[in-house]
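Missing here: one protein chain of the complex. Every other protein chain is in place.
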Amino acid sequence: MKTFLVAGGDMRSVSLARTLSENDMVSAIGFDGKIFDNSDIISINKASELPEKADCLVLPLPVSADGVTLNCPLCSCCPTIRELSAGIKPGGIVFGGKISPEIHRYFEEQGFAVCDYLDREELAVLNAVPTAEGAVQIAISQTDETIYGQQILITGMGRIAKVLIKILTAMGAKVTAAARKYSDLAWAEIYGCTPLNISEIDGELYKFGIIFNTVPSLIFDEERLLSLKSDCLLIDLASKPGGVDFRAAEHSCIKTIHALSLPGKTAPVTAGRIIASAIYNILEERSEHS
Amino acid sequence: MKTFLVAGGDMRSVSLARTLSENDMVSAIGFDGKIFDNSDIISINKASELPEKADCLVLPLPVSADGVTLNCPLCSCCPTIRELSAGIKPGGIVFGGKISPEIHRYFEEQGFAVCDYLDREELAVLNAVPTAEGAVQIAISQTDETIYGQQILITGMGRIAKVLIKILTAMGAKVTAAARKYSDLAWAEIYGCTPLNISEIDGELYKFGIIFNTVPSLIFDEERLLSLKSDCLLIDLASKPGGVDFRAAEHSCIKTIHALSLPGKTAPVTAGRIIASAIYNILEERSEHS
Amino acid sequence: MKTFLVAGGDMRSVSLARTLSENDMVSAIGFDGKIFDNSDIISINKASELPEKADCLVLPLPVSADGVTLNCPLCSCCPTIRELSAGIKPGGIVFGGKISPEIHRYFEEQGFAVCDYLDREELAVLNAVPTAEGAVQIAISQTDETIYGQQILITGMGRIAKVLIKILTAMGAKVTAAARKYSDLAWAEIYGCTPLNISEIDGELYKFGIIFNTVPSLIFDEERLLSLKSDCLLIDLASKPGGVDFRAAEHSCIKTIHALSLPGKTAPVTAGRIIASAIYNILEERSEHS
Partner (left out) sequence: MKTFLVAGGDMRSVSLARTLSENDMVSAIGFDGKIFDNSDIISINKASELPEKADCLVLPLPVSADGVTLNCPLCSCCPTIRELSAGIKPGGIVFGGKISPEIHRYFEEQGFAVCDYLDREELAVLNAVPTAEGAVQIAISQTDETIYGQQILITGMGRIAKVLIKILTAMGAKVTAAARKYSDLAWAEIYGCTPLNISEIDGELYKFGIIFNTVPSLIFDEERLLSLKSDCLLIDLASKPGGVDFRAAEHSCIKTIHALSLPGKTAPVTAGRIIASAIYNILEERSEHS
């Protein structure tokens, strides 16, 4: 059994703390005190208050907005990142998401191991699920037609695209998947899509009622926006700056939505569990290698 | 080629008129004039204005709120039902949804054939698709977890249940389907669900994170509501009065949603097309039998 | 706990006896003695030998070839049907598949209840699964192309068609389903097929690489056989006389296979379990009603 100190974050961190507490001892800092009532999780106000230092500190995603104070939207008084080190055992491990080089260096200099759970491939894979579900929800609610029977384009064949394909084909959409690599196009076809070489996308754009972009480079420039159907819905799932010229989109009549950070918005409880599972995998691997 | 007079209704009727106009001549009454700009559909203000009487009158769903005036939410001045008969050819056909016995009798006495498209089994089947999509959208947006991995109960094995099963299993939910007939339970299992004899539902209710009820009789009474998980979401898709004791639900902490008329809300364009397709099927059958 | 006497039949009956013996006491007659070695099932040679008469006699499918002797391909000496009544308790139940009116009357006159498990809808539903799997196996082994990408026609939208559609669409075939009722065509489309009104089949027949017929009336007559692709494989799953003019097929170059009784051939163990489950359902219903 390990001891964890979960520090700050949104509902994902609450869920993460609850998941860890099913098997291990968890303290929490940076949350409104009542959140963990009726649970085994002990809420504290200062890391130095902990009766026994924790094996692991778990920082939120993102760790901090300003590089100094902990990101804790669910608490009125936020501790600094630095003071959290008082809560960790010598040789303990610090987990976090998108840890900045400065914070990484700080904890390492204090003698702790530092692991970014966002670097884990399995977390990225599992996060594709809430992302795809959130994207499908947007598509259902922002169009006047069913997904069923709809002509849908997905650009890219990464994780999110694969999960979207699974859901949308089952819903009866006619899905075209645009990619560059022949092997990705082969997979697209095997999973029930019409494959489209992304270099030939221009001649096909007029067909689609919904487009999901997952490619993080400017695919939908002004010219391509103009070749879309006027009632096409374009959902950009690529992280900033995304794959759409949003300024040009405003001038056109095309409805565009830059849907970011969907796991935390659509399914924070699941997103927290996915992080917990990545943390356990990291611990498992460390114990195998030692 | 037939001539249709589409009278009143919401966005479904607009879509219906547009679909009919792809193959046939369509006039419209009971809509704001601009709706059909840039289309082949001729907007008129009075049925008697029609240069040539129509083969078919298409009434909306529902036909009328008060039994006298046409249901036309997209128009400021609504004609009466009776004056519409001036727009139909002798021996023409009147289509409508949930036509009251009085209106049915009125048109029949005028010498018209009267057909309720809501009686068509294929319309009910196809409407299950927008209903299921709307229900899934509610489930995604009203819970903090993914559908993926969720324990979901569906009560009933009718059309909506079957489409829900198709979508939810593909999304990775663990779906239990409760029904009474052994053959329905066999289908539930074939389609990837855990079958549950509805008489044994009580011992299992505590498991589910989401419940979709499709049975139009009181399944979820006060006692059963109390045996649900406190964060369970209960979506009732059965038409009024539904299958849930909503008064008892208010007193419990269970989140319940009575989701009615989803096709018109979630996907009016598709819903209109489905009606158009049912109308064509009726016409096809009539021409075969004559 | 009930006592069963399982009499004769092929590997399905062996599996049926084994399944029943998981919960109940089972004796067996009409099997080679060694089959049930290392099991709780007691093999007997004469029904009159049973130390205690059974609650239920389970006859095989079919019960008898000549109306007199038990159908028992796994035994060298077959008892007569009539002598089996010595093994049943007064008021006991006789189960069987396709029981002839004569045999039915005989057992009823002896004071036994008689139930034909082939009349159970859930058995017919579940039997569609081994039938569809057997049909798919034939299709894979008898063609030089993959199912994936193949143009496949299924005629009829009954149970077997539905299970076939589920498997073949998942394998990536392009499935057309031909039926007469609009609601069946709507379901075909929802389940991922191209719907085809069976009255318009003629113009489409040249397209298909594989055809599964499930309609028990002559669909594929000489003229239609001549309009098929020369390398088309036509698998008839309809019970005798089937839906194909097999004599005309011999003269054409079309490869036709009348695939009958697939559950017993492809998956006798599963087929036996399905019968056991139908028997338990019948017993359950009888106990509810009494």
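Here the chain labels run A, B and C in written order, and each chain numbers its own residues starting at 1.
By our rule, a contact is a pair of C-beta atoms (placed from the backbone, for glycine too) under 8 Å apart; a residue touches a chain by one contact, two chains touch by 3 or more.
These numbers were taken from a predicted model, which means no experiment stands behind them.
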From the list C:67, C:111 or C:149, pick the residue that touches the absent chain.
C:149
Among C:62, C:172 or C:216, residue touching the chain not depicted:
C:172
Answer key for C:68, C:140, C:226 or C:253 versus the chain not shown reads C:140
Spell out the interface residues on chain B facing the chain that's missing from view.
148, 172, 189-190, 192
Logged for chain C, residues touching the omitted partner chain are 11, 15, 129-130, 133-134, 136-137, 140-141, 143-149, 166-167, 169-172, 266-270
Write the list of chain A residues that the hidden chain touches.
120-122, 124-126, 128-129, 163, 166, 181-183, 185-187, 190-191, 281
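Just so it is clear, only the chains that are shown with their structure count from here on.
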Rotation in the CA alignment of chain B with chain C, degrees, nearest 5:
180
Between chain A and chain C, what is the separation of their C-alpha centroids in Å?
50
Listing for chain C: what residues touch at least two other chains?
190
